[in-house]
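These notes concern the structure reproduced below.
Yeah, one chain of the complex is gone here, protein chain that is, but the others are all in their spots.
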Amino acid sequence: MKKYTQISDISNLSETIKEAILLKMNPYEHQHLGKNKTLVMLFFNSSLRTRLSTEKAAKNLGMDVMSLNVNDAWNLEFEDGTVMDASTSEHVKEAAKVISQYADIIAVRAFPSLKDREKDATEMVIKSFEKYATVPIVNMESATAHPLQALADAITISELSEKSRPKVVMSWAPHPRALPQAVPNSFVEMMQKMDVDLTITHPEGYELNPEITKDTPINYNQDEALKDADFVYAKNWSSYTDYGNVISRDRTWMITKEKLGHAKFMHCLPVRRNVIVEDAVLDSDQSIVMQEANNRTYAAQIVMKGILENL
Amino acid sequence: MKKYTQISDISNLSETIKEAILLKMNPYEHQHLGKNKTLVMLFFNSSLRTRLSTEKAAKNLGMDVMSLNVNDAWNLEFEDGTVMDASTSEHVKEAAKVISQYADIIAVRAFPSLKDREKDATEMVIKSFEKYATVPIVNMESATAHPLQALADAITISELSEKSRPKVVMSWAPHPRALPQAVPNSFVEMMQKMDVDLTITHPEGYELNPEITKDTPINYNQDEALKDADFVYAKNWSSYTDYGNVISRDRTWMITKEKLGHAKFMHCLPVRRNVIVEDAVLDSDQSIVMQEANNRTYAAQIVMKGILENL
Partner (left out) sequence: MKKYTQISDISNLSETIKEAILLKMNPYEHQHLGKNKTLVMLFFNSSLRTRLSTEKAAKNLGMDVMSLNVNDAWNLEFEDGTVMDASTSEHVKEAAKVISQYADIIAVRAFPSLKDREKDATEMVIKSFEKYATVPIVNMESATAHPLQALADAITISELSEKSRPKVVMSWAPHPRALPQAVPNSFVEMMQKMDVDLTITHPEGYELNPEITKDTPINYNQDEALKDADFVYAKNWSSYTDYGNVISRDRTWMITKEKLGHAKFMHCLPVRRNVIVEDAVLDSDQSIVMQEANNRTYAAQIVMKGILENL
């Protein structure tokens, strides 16, 4: 693997998932790979799972890890040709090249503005690091994608599916704040590559980028969509068409035990209890959110193992 | 040892102190114990000694360490059954279980509100982690207790006492701000388990929780209390009865060289010079605050060694 900024960087998904599951049984056996190698994690935004699981994965591989909250250092400039006489004190050209000299892999987290759809779509932060860094880049959630989360989700479904072609339903759920589309985007893209029967359900107006959803069925009727589901993946996102806005907080979309049927419940976390999903679901054996979170480590580890082998 | 959230988690105190003193002479000999084990330190509040000494202790034991300032990630929800549509974005149920999957030990620091005595007494943060985490918890100072500090103090007194049953006086001292009762609570509890002659002295109204002080003598006359002391432990705390309030800033309670007599001076640090204690004391050989701070490492190390042996 040369980098992992998008799902298409995985050349053989089923093989990668299989290897990740094997890795879990013996997580420390590749520590020679990371010896004297350094992961630098750059956070433009806050993180709990991603920070801890990626650091853990790197250490499992024998790497050293250095973390930087970028905004505690300098405000970076991303535009070309700017006269930098305002608030930005370092251009990403310099930052990315300099950090590349201290790192063997750079992992970056940078959320979207949710103000300007075209600008968010350019993925300026992660793309700039890809362009200017001289070492491989790992995406720890960017403006429009969260490929490590999607890989953890794919591993989890592979491990826990009791069918050859399970029905997977991704359902929008309400939330008080405007959230990015990164997680649903990457989940949809990932599921499209797997042997699953995928349906998306959300209120009208919550259509994701059609270049991502493509011909995946979208059903505005949640009850219909959820029927006979094997996996229900709940997630809130703000509107893509009315970009970045919360156009509904309709609580009837909350996932309940009744709606879930016999399906397994998935969510990337953090999750708002009794808003996205009721306690009865999360506290039941049907919830597999902990397995997903655990697989974050192995998703990051299989990716970085692939990158280290390719250095 | 299964965890260390309270002093009573130590089954054999004198043995533990003896082992800690031995550990000091050879701090790196147990590095096999921590190999491929991870300590996650969670800070809800700021820290200097505790952060550095606990991290150092873990590394002495061969562990990896990951630190998270929790408030830089998400605001956690601690109440059961809440509809999480306000400011908290993750429930401690999920956070504790998720972090348990990345950690072999979780250490937590969370101060009291000092607004609501009953609520602080529930020790919601540390108890929630104890309840929901699936790995052992270490208390790096909670609302009402600081058992690592108390263990460091016990080690220090054991090392430096020239008597079989020294007289130990814990004295309240003035401070401009309202401070928790955690340190004095744990010091009293710890001393009650040791072979020392313990006296507490403070202005009227500064009585600690009587369930902790029990039958330990309390003397409102500092001069009388300090007479013939071998160890004077100075500490400010806010009122327990008039909860969380500063009811006196009486500077005559400051520890001076004259008041100290031939006793050794102890304080958990950070200490306000010339408010809690005069320079002449801190800068003299009678001050053993540095030995206490140094023993923070070995207190944390003996505790985590016990936990690692029990995993």
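Each chain carries a letter (A and B) given by its place in the written order, and its residues are counted from 1.
Everything that follows uses one rule, which is that contacts are C-beta pairs under 8 Å (C-beta built on N, C-alpha and C of every residue); 3 or more make two chains touch, one makes a residue touch a chain.
Note that the structure is predicted; figures quoted are calculated from it, not measured.
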Which residue of B:A96, B:A110, B:V168 or B:V271 touches the chain not shown here: B:V271
Hidden partner chain, residues of chain B it touches: 28, 46-49, 51-53, 55-56, 59-60, 69, 176, 269-275, 279, 282-283, 289-290, 293-294, 297
For chain A, residues in touch with the removed chain: 36, 38, 40, 64, 66, 68, 70, 72-74, 77, 81-86, 89-91, 93-95, 97-99, 101-103
